[in-house]
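In what follows, a single structure is set out as structure tokens and then discussed.
Only a single protein chain was left out; the remaining protein chains are all shown in position.
The chains carry the letters A, B and C, assigned in the order they are written, with residues numbered from 1 in each.
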Amino acid sequence: MSPRFGVSSDPLNTAQIAAVSGGPECGAVVTFVGTVRNHNAGRPVLFLEYEAYVPLAVKSFERIGGEVADRWPSVTLAIHHRVGRLEIGDASVVIAAAAAHRADAFAASRYAIERIKQISPIWKHEHFEGGDVWIEGATADPGDEAARQVALERACT
Amino acid sequence: MSPRFGVSSDPLNTAQIAAVSGGPECGAVVTFVGTVRNHNAGRPVLFLEYEAYVPLAVKSFERIGGEVADRWPSVTLAIHHRVGRLEIGDASVVIAAAAAHRADAFAASRYAIERIKQISPIWKHEHFEGGDVWIEGATADPGDEAARQVALERACT
Amino acid sequence: MHVTLRLFARLRDLSGKSELRLEIPEGCDARRLWEGLALEYPALEPYTGSVSCAINEEYAKLTTRLKDGDEVAFLPPVSGG
Partner (left out) sequence: MHVTLRLFARLRDLSGKSELRLEIPEGCDARRLWEGLALEYPALEPYTGSVSCAINEEYAKLTTRLKDGDEVAFLPPVSGG
């Protein structure tokens, strides 16, 4: 069985990641795949480079897995993020959430992607015609309860 | 390219169904897989048989695709349901929703599974130790606006 | 005139019929067809308030008047997903 959390420069295998989290009591698996878009902020995008502080990124996924287990005990979660150069259409992140019931699987997978964007030490370097830019979103602070509440709200809980 | 909507007794190919709905402007794909659980309503389940009024079921999926396109124009939706005998862990339904942004992909896929349960002419025949029962949920009525509002609320819109 | 009647899931199991070819009077609507059916198969009677109807593979109201050659399906409450 593959590990539930990982960061790698290899292409992401969605089916394998989703399979990690099933089981005979499971009735629903929700998979989220983030893919590289051909435009952002009105600019055509050529390609992206993702960088991560790998050991801390994997620990951040484990932390998110723990937050999900506390809130939705029936959910099994898997998170894998890719780093390095990604072309348009490539998957950058795959999240799989398996649960007895669909409401929990939907909520946990949405919560997980919001938390990744808040606290995982991963950076997107966007290359467009004529230039490049580091995208910078949230100041990573796992203890920020207000941010966690935003993630819970987006998960529709 | 495979059709976006279908009903078949063949095992569902999640990767192929999810691939139907991507594209270079797509940044998020949410896939929902419903699987056969080993218990229901406190009873151990041995296996399920799904039956469908196939042409009307496919049309109901197309209708749901139209409702989704009206509400979330950036979303491409695919729905495939399996019929016949399914064992524990088998996938009974796969929904894939691709969109520019994750909020739409999550909402559309959740909306779709709620609508399938409301209006698709498909029936679950549950076989358990010592007996069997037809599961009966909602009276199918695509024009029931109150039901549609419930589906929208569950999609967190 | 004639219609083809199709029954699904538990309606089929209770009646023992998945398909019937019936002669019906002109002007008959789907509800009257169902009522006749429930008289012939009393086990179907409890579904009078919850059954849905499709005509020629489209959902239809029970008040829809039937035409010669129609395929009429009665559907118990659904449970897909």
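As a convention for this text, contacts are C-beta pairs under 8 Å (C-beta built on N, C-alpha and C of every residue); 3 or more make two chains touch, one makes a residue touch a chain.
This one's a predicted model, so the numbers in the text were calculated from it and none came from an experiment.
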Report summary line: Answer for the absent chain's shown contacts is A
Query raised in the report: Thinking of the whole complex, not just what is shown, which of A:L46, A:A69, A:A103 or A:A140 touches the missing chain?
Result: A:A140
Query raised in the report: Looking at A:R4, A:R71, A:H101 or A:K124, which makes contact with the chain not pictured?
Result: A:K124
Report summary line: chain A positions in touch with the non-displayed chain are 34, 50-53, 55-57, 59, 81, 92-93, 113, 116-125, 134-143
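Keep this in mind: only the chains that are shown with their structure count from here on.
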Query raised in the report: Between chain A and chain C, what is the gap in Å from one C-alpha centre to the other?
Result: 49
Query raised in the report: Could you say which residues in chain A touch two or more other chains, in rising order?
Result: none
Report summary line: chain C touches at least 2 other chains through residues none
